[in-house]
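A protein chain is absent from this complex, but the other protein chains hold their places.
And then chain A:
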């Protein structure tokens, strides 16, 4: 065989591997690529979200973001209150044909909770699991813990046999410099099968004809093509090369809305943007720090014109927030969501009364590639604070540069966005942000505050198995956050997806995660 016939042969093979009836293929132009085909490889919600099309958890979110059975059909908490017994779905098989059993669950939980797994924080209460029979498994936790199901929505289940065959029982360890089989290959139980992947070019998914569930979609497959440049993404949508993007740039929304053949899906994200303060003794400049006083934080909140930010900076697309969690999040009550009246005069008087010197300089840390329009947002707030006699110094840089400064408390005021992912419960910010920094708690408590009363409520909520009582504790704790102005909520940021008119149905989820197994294309 000469070179030419080799080439022709390989082209022919390439053509044959396309699905025979390539009708309903959705081309998804995403703003970024997934990191790998291994959902446990990198703490990245987008990667987990995309791989959820191939891999599934024991439970999943439905159209209303309520938890429903997936690979598990039912569950109960045993008498010791720390062991959960899951009944598994029978007759499910992996994409390679292997049957799904309790051993697969055990191997997956061991893999994700392994010491080297970057995702072990997603399953914080897990201790061990034991197989009761092929379709029953007991999961033991480190105490009574109400949010195991929420955690399990994001723990994808692997096939044990496949992991062992390919030497991938352990998560990849970059420190040791070893690659993993699961980085390049996928084998789940989900509605789509990964057919091929070229990093930064495309990942091809074809429909799984043997999926255990009744499909609510009519796709034959979809192609994930990352297009990092926003302008190119918009152009590709206008020219019909892609039919869907989960990231329509805010500045192009009007143009996309006016374009023929393109439909815009707009909504409000669950992510609440807030401002945090350093509670330390001194400011970065060495001057005494006034931000640990509640009346100073309250005055600074009053000095921000939230309505103006909503209209100008966010172009009327955001939702002004008075609470640190969004309305759909369990634990939220409307009473928390009150917004202070904008009153610069009163703010100025309060600052003076609290002994804040005129022209106080402090550092204000923002990210250039963080939240929606964050640079403009920070500039607006800085100028509003200047109006009441403060002198904020804006420090704007990419996330990678700002993160170390923020986590080490090397700033005075900072922005933070929290969507309560992947838990979708108010317990998430209460534990991670507002609890005192100790052990597993308060990882995002960058300001270094401590409210023992709040801590007690969070700990009680973390052990309470009765949902009503637990949410009561959480609401009470959120009230303390509100009264003490620990952080100042600004808004829930806008999100926009765009689809071509070939897509008949694409439900928009407030957690900003596309779930294409609900997508209908017009025939």
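Keep in mind that, in the parts below, a residue touches a chain if its C-beta (ideal position, glycine included) is under 8 Å from a C-beta of that chain, and two chains touch if they have at least 3 such contacts; residues count from 1.
Assume contacts and distances are computed from a predicted model.
Its UniProt record calls the unshown chain "ABC transporter permease", which is the correct pick from "Tobe domain protein", "Na(+)/H(+) antiporter subunit C", "ABC transporter permease" or "Sarcosine oxidase subunit gamma". Among A:74, A:96, A:142 or A:228, only A:228 touches the chain left out of the display. If you put the hidden chain back, the residue from A:333, A:421 or A:480 that touches it is A:421.
Between the chain not shown and the residues A:172, A:247, A:278 or A:415, the one that touches is A:172.
Listed residues A:91, A:286, A:439 or A:452: the one in touch with the omitted chain is A:439. Touching residues on chain A toward the chain that is not drawn are 3, 6-7, 10-11, 14, 29, 32-33, 35-36, 38, 41-45, 115-116, 118-122, 124, 172-175, 177-180, 183-184, 198-202, 225-229, 231-232, 235-236, 238-241, 369, 398-404, 407, 421, 428, 432, 437, 439-440, 443-444.
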